[in-house]
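Note that one protein chain of the assembly has been removed; the remaining protein chains are unaltered in position.
And then chain A:
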Amino acid sequence: MENQSTPSPTTSPVQIALAWIVVAIPLLWGISQTFIKALALFK
């Protein structure tokens, strides 16, 4: 990072993983529900 003189905490990989998990869970749930619904087309 440039032009930044004050030190600040580094983002930990755990923080990043948690943030992605929070958004991935509902998204994957929605996708799975839609996928199940879509299967009706192939019956």
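Here is the rule we use: a residue touches a chain if its C-beta (ideal position, glycine included) is under 8 Å from a C-beta of that chain, and two chains touch if they have at least 3 such contacts; residues count from 1.
Operating definition for what follows: contacts and distances are computed from a predicted model.
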| item | value |
| --- | --- |
| Among "Serine/threonine-protein kinase YabT", "Ligase-associated DNA damage response DEXH box helicase", "ABC-2 type transport system permease protein" or "OFA family MFS transporter", UniProt-listed name of the chain not shown | "OFA family MFS transporter" |
| Missing-chain contacts mapped onto chain A | 1-4, 6-11, 15-16, 19-20, 22-23, 26-27, 29-31, 33-35, 37-43 |
